[in-house]
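Here you go, one structure.
Apart from one protein chain that is not included, each protein chain of the complex appears where it belongs.
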């Protein structure tokens, strides 16, 4: 069946990309000056033992590579240098649920608000809602999310004292970081939905629907929406990536104990195994998300579902 | 003498028309084929549409202003970039220091425009390099077609799957911070977007009739690329470039926030914003405000101009 062929092709592509990243991180580890993996080895005993166990440092290069690939495949991301009692996996299992909550909430908020805003802007083109929506959109795209975050903190936490500025302990704590993270994607989705909807509304089949005497509500909801949302689904993958990378900075600013915070700390302290492991983990998540989005796209558009050439 | 125009229902009141008017009229032959309105060239038309877009024009004005200030700003200011006057630490904006001073007594106004030079330089360089690599790669891939295209596209597919900022971060960790390394990191995977667009454009235009016409006239490949393909693609390419610059500036600021940016004493807007972040709770808002404002303003301007250009240069929307 053609659908299976398409899935296979995508899976292979995914694996290729993961392999490239794995190789890239492996090469990096060997190449960075002052890294503990080459000849310098200027770390203490305990760490050294961990490293040797994980990376098989006495074996020839190619064997090391294979061991590394194997450990990635089995989701074992290695030890930490700066915190020898912890492995990367420990950090991930602590941080991931928090980051996931933050990221998912932001994503869902951005998607729903963005689509709704975009639809209303398209229907009332050049009206008040359109102007407001597009202004928000332009601001969301132009103002980087970390700056947005500081602005929000400044306004809502410091000056008006409505929302707490940091950590992650109650739902109230979630508001500001999620908002900061969601603004950019919301803006992009709103703009895209708007222009896509406007274009769809000029299509012939919408004219046919009008000639059939359907109400505007029905035309938008039943005929226009599905078609207009296609481009939005397409960029969902990229948006997830930007939310993911955006979370690094947001978590740092708001002192949220998620994966991103550990990642940023590891960058600053040059804890290379953590950097590598986390990078590979992030990439895998992203690639899975991209894959899911691709599948969703295939389901939504019947032309692709039935006729994709494998 | 002119008579009012009759509707088709006023039959007999046409009696006051002089009989002489019913004589046959001598017409000039060439008048028949005259076209009513003058037509504009592609670029003239695009400029006309762009000019009407007030937002895009405003953005263009902002960009021109920023570039001028980046050059002239440090010259205009009475202070120097690196001069540290410890007695004048952390002063809010005043007549002396228009944007205030930082914790080392340096003038923020002067530093802002120095930072402008760096940030804009990074942005424009990244866009230009992406353009160069992308056009070559995409052009070859699209024009050659067949197996070459297939292989080249597979490579792009894999590269596209890599999360852009993650790769940038990794490379920065690998290479160490610095202006040159940042530009390298940004462009190593950044050209993929441009290559795809160029390839798409080439594929679209390759079989256009005017290309075939040129071929039948015996034009060589280079001439075809120059005169037939390139002008048609320039629109999409320019739009892509105006959208690359803000994403490069954003990436640079992002890197600075993670501590991987440009090192002291040089400061881009990203570095200044990062330095300004911790002191915001102490009330020194100008440290963060000015670089953050200008980052946002620049990105806004480029985005708005890019949008306007997209509207103006899109052949489908030609009016």
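Each chain carries a letter (A and B) given by its place in the written order, and its residues are counted from 1.
The rule we apply is simple: a contact is a pair of C-beta atoms (placed from the backbone, for glycine too) under 8 Å apart; a residue touches a chain by one contact, two chains touch by 3 or more.
Note that in this section contacts and distances are computed from a predicted model.
Enquirer: I want to check something: the complex is missing a chain, and I'd like its UniProt protein name from "Oligopeptide transport ATP-binding protein OppD", "Aromatic ring-hydroxylating dioxygenase subunit alpha", "Glutamyl-tRNA(Gln) amidotransferase subunit A" or "Sulfurtransferase complex subunit TusB".
Expert: "Oligopeptide transport ATP-binding protein OppD"
Enquirer: One chain is left out of this view; which of A:23, A:155 or A:208 touches it in the full complex?
Expert: Reading the full complex, the residue touching the unseen chain is A:208.
Enquirer: Looking beyond the chains shown, say which of B:17, B:64 or B:213 touches the absent one.
Expert: Missing-chain contact among the listed residues: B:17.
Enquirer: Where does chain B touch the missing chain, residue by residue?
Expert: Counting only chain B, the missing chain is touched by 2-3, 5-12, 14, 17, 19-25, 27, 29, 31-33, 35-37, 319.
Enquirer: Could you pull out which residues of chain A are in touch with the chain that's been left out?
Expert: On the side of chain A, residues 203-205, 207-215, 222-223, 226-227, 300-303, 306-307 touch the unshown chain.
Assume only the chains that are shown with their structure count from here on.
Enquirer: Taking each chain's centre as its mean C-alpha position, how far apart are chain A and chain B in Å?
Expert: 26
Enquirer: Where on chain A does chain B make contact in their complex?
Expert: It is residues 13-14, 16-17, 20-21, 24-25, 28, 31-32, 138-139, 141-144, 146-147, 150-151, 153-154, 158, 241-242, 244-245, 248-249, 252-253, 264, 267-268, 270, 272, 275, 279, 282-283, 286-287, 290 of chain A that touch chain B.
Enquirer: Which residues of chain B touch chain A in the complex?
Expert: 157-158, 161-167, 169-170, 173-174, 246, 250, 253-254, 257-260, 273, 277, 280-281, 285, 288, 292, 295-297, 299-300, 303-304
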